[in-house]
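Only one protein chain is missing; all other protein chains are in place.
Take a look at chain A:
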């Protein structure tokens, strides 16, 4: 089995109101060194290997469903899942 870790984040050009609220809160706690906060999503997929390259399949899933590319970017990494 393969484990795929997908990160979905808002594109640079899109304002992130949640991130801004968290940044303001960190500043209020005196962490003034924080320049920016962006909030995203993390998804883990367990995938059974098939004939099709897994990168191709996951890219398709990201484009179709996991991310909305109008407002979001995605990146993912594939690793061998450790069997219990």
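In this section, contacts are C-beta pairs under 8 Å (C-beta built on N, C-alpha and C of every residue); 3 or more make two chains touch, one makes a residue touch a chain; residues count from 1.
Keep in mind that, in the parts below, contacts and distances are computed from a predicted model.
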Per UniProt, the name of the complex member that is left out, chosen from "Carbohydrate ABC transporter permease", "Phosphoribosylformylglycinamidine synthase subunit PurQ", "Spore coat protein JA" or "Two-component system chemotaxis response regulator CheY": "Phosphoribosylformylglycinamidine synthase subunit PurQ"
Among A:1, A:14 or A:34, the residue in touch with the chain that has been omitted: A:14
Hidden partner interface residues of chain A, rising order: 10, 13-15, 17-18, 21, 41, 65-66, 68, 70-71
